[in-house]
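Complex shown without one protein chain; remaining protein chains in place.
Order as written gives the chain letters A and B; numbering starts at 1 within each chain.
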Amino acid sequence: MAEQTFTLPDLGEGLVEATVLEWLAEPGERIERNQPLVELETTKSAVEIPSPHSGVIVRLHAEEGAVVQVGAALVTFETEQAAGIVGTVPREEERPSRRVRLRPPAE
Amino acid sequence: MTEALVGEGRGANGAALVEMTMQQAINRALDTALREDPATLVFGEDVGRLGGVFRVTDGLQAAYGQNRVFDTPLAESGIVGLAVGLAMNGWRPIPELQFDGFAYPAVDQIVNQMARMHYRSRGAASMPITVRLPSFGGIQAPEHHGESLEALFAHVPGLKVVAPSDPNDAYRLLLQSIRSDDPVIYMEPKARYWDRRQVVLDGARAQAADTGGDPIGASRIARPGRHATLVAWGAMVHRCLRVAELAAEDGVDLEVLDLRWLKPIDTDGLAASVSRTRRAVVVHEAPLTAGLGAEVSSLITERVFCDLAAPVQRVTGFDVPYPAGPLEPQYLPTIDRILLAVQRTLEF
Partner (left out) sequence: MYRILPADVPLRYTTAPGSARHPVPVLLLHGFGSSHESNWVRTGWGRALEGFPTVGLDLRGHGNSGKPHTDEAYTPSVFVTDIVLLLDALGIERVDIIGYSMGSRLAWELALARPDRVRRAVLGGFGPVNAFAGADLDRPGTDQSPFGQVHRAAAALPGNDPAALAACTRGQAAHPFTAVPAPAGTPLLFVAGERDGLADGMERLAQDTGAAGALRVARRDHRTTVSAQAFKKSAVEFLARAPAAFSAV
């Protein structure tokens, strides 16, 4: 298990901050990757940010109504063993399945 | 970075035996290199403050400072170009290109500068550069994160190419590459990063010169056998070992040859193994056409044609762009595809 903190991503269009409108998950709750995580309001629009990880929410770093700067911590997850920024840790079967059977050569 | 102390002991020559993952083994080799040679530099995208996207360079910036372990812009051509310039000025750079598919923008610097500077300068400028390249597939990552570029780089005169298959080799081969005065493309099999095994750590610089005995270009018999030789490198070595276990249940005894060095290739080791087993199957993740399996197959045919009981078989990825994560298990050589190829050599 590892803690991973997600910071406010660059929302584009030169925006440097956003206001937390509503958290869509709370501490202690398990959330899957891509599930709605938080709604943010920028000077130009409202956006919904999906969860970048699957895991349990450990901490929310901003209350609803708070202004968060791009790059500042938003939320900390406890995640399973993480591969890195991309990909998954390969899992290996104890006993790999097979269909092909071999016949030893005549010696 | 924590290492398991379980299993720690002392091997021959007082070298320490420590159980660790491949990530940790590579980290340890970099640490050793940075400590023993003040000319070594580690740099690349996210290798400094973040410690690498796979934690491979974790803690190195804190230990050796921002002048020796540093982050670069997202510009692979610039990363290798920087390494070339540093090497010409006496440094021993260890750049990282974050992922296999990100090496393409650096191909010009690798091929036109790094690989031929020694030749071009009539030996005046050596290029003691080790390009670390997390490579191959198996972690269900997006595009550009699962490619196998060994044939591309092995084809370039002036480059050495190596792909370790387990933590111990990862440690040894990396130090060997770094200490070499020639440019080396060091391909890390991402799918094996979490593989945990005992690693023999260097005792002192004094005995490190030849790093355990095997010279550059030496292959390794990962499992001895007598009915056929499976030739592989990187993550496919482990898969071939699984295949050998299954084949043993059927009474078929397979040898697994870990090529390790893809340039230069250990032709003698290859020929010796196949001449004993009389059958060979080459397994790689890269697409079939003009892959390194063709080179291996040719070398075998040239050297031990008369010993062969069957044509050399190749089990490879397909001639398509590397697929998205969910299709990866179908793309990579499966256990059954390898077994079928073995069967073809047995029944020829």
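Things to note:
In the analysis below, a contact is a pair of C-beta atoms (placed from the backbone, for glycine too) under 8 Å apart; a residue touches a chain by one contact, two chains touch by 3 or more.
These numbers come from a predicted model, not from an experiment.
One chain is not displayed; in the complete assembly it touches the shown chains A. Touch with the chain that is not drawn comes from one residue among A:Pro36, A:Pro52 or A:Pro105, which is A:Pro36. The residue from A:Leu21, A:Ala72 or A:Val89 that touches the chain not shown here is A:Leu21. Residues of chain A in touch with the missing chain: 13, 21-22, 24, 34-36, 39, 41, 43-48, 50.
Quick note on the criterion: only the chains that are shown with their structure count from here on.
Our note on geometry: chain A versus chain B, Cα centroid distance of 31 Å, whole angstroms.
Those residues of chain B that touch chain A in the complex are listed here as 52-55, 138-142, 145, 190-191, 194, 227, 242, 246-247, 250-252, 309, 325, 335-336, 339-340, 342-343, 346-347. Contact residues of chain A toward chain B in the complex are 81, 83-90, 96-105.
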